[in-house]
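Here's the structure we're looking at; comments come further down.
All protein chains but one are shown in place.
The block that comes next holds subunit A.
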């Protein structure tokens, strides 16, 4: 019996040792891999049948899947897409970055890109971008957000722009011209009030995310920019959200709230159901993500105009995601092949524009798809407007997007609470930006 146990034990030890050896050899094998991008940098990269991992967050699922499907059908390289829930994305990327397990390619909310670039999560692709014949036509907001100390780290992946959506049917009922959306902040307010005056049960003038920092960064910052003012200093370390235009924006929403023209639920709206009421045809006019045009148009006759400033102008928050090659990728040349294709006409027009998404090259803004729908042409045009911006700040998330951010306190005080706290609240935003 004892002999049998010993033999069994020896076999077990031998098996474990063998497995360990195999694992060690496998590990050594992967260590021996050298980055494929060590050769000459080309505009197209390498398409040799490599498997590339790509992570993106759930809000971009539609566009990411379309892009990856189109690339995989036309290339030897195969991209394996992982969609991560929005709220888990920072944690997942952080954990992977710490353990050196980032995928070959990953997208990041463009407002986080400066922070992630500083943390060294992306590889330098300055030389690669320089090889692109249309490098200067790429969306400069995304490029500058991904530039640090002169080196470029990301390309635009999917642009998400804020525009004004309005419900043409409700406009007709309210006696408004369904072909004329608001061109000033005052017109925005008046049109919202006009829809409210219909007194239709369950129908309201407008809506906004009253407890959602990101929603109002996305939709209120352009109102300030279109007025010719700034929301931060160029370094992204000082808040300018107490300027005249910003105050006019807050006052407009406060008046709309006082008039009962904002749909119920706005005060506790965290962003989860921010777009739902308009999509259900219950809201007259509101700032909205342009990427949801196709979805909203299924249920509502959507009119679309750029976000106006106090007395005119047109601006948008050039949001969405930038994409780069991770610091951990050992397939840089193959990953660049995907990125260079991503900026090509085949991807920008035949995939993104065909799917009603905004192109990220100014020279492709007028294309066969935007020609069919003037609303898409409007979005593309405002994306290239000099008043449109991607704000750059290292502590953007903490200052604006986090649920407990000082920006959320500021906007809630200005719409619902004590307006006299503006200077203090603005100083609190500066305090976080400057940390």
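Miscellaneous remarks
Going forward, a residue touches a chain if its C-beta (ideal position, glycine included) is under 8 Å from a C-beta of that chain, and two chains touch if they have at least 3 such contacts; residues count from 1.
The criterion applied here is as follows: contacts and distances are computed from a predicted model.
According to its UniProt record, the chain left out of view corresponds to "Multiple sugar transport system permease protein" among "Zinc transporter ZupT", "Multiple sugar transport system permease protein", "Rieske (2Fe-2S) protein" or "FAD-dependent tricarballylate dehydrogenase TcuA". From the set A:121, A:195 or A:359, the residue in touch with the chain omitted from the display is A:121, counting the whole complex. Only one residue in the set A:184, A:270 or A:295 touches the chain that does not appear here, and it is A:270. Annotation for subunit A: contacts to the undisplayed chain at residues 2, 90-91, 93-94, 97-98, 115-116, 119-121, 210-211, 263-265, 267-268, 270, 272-273, 276-277, 280, 282, 395, 397-399, 401-405, 408-409, 412, 417.
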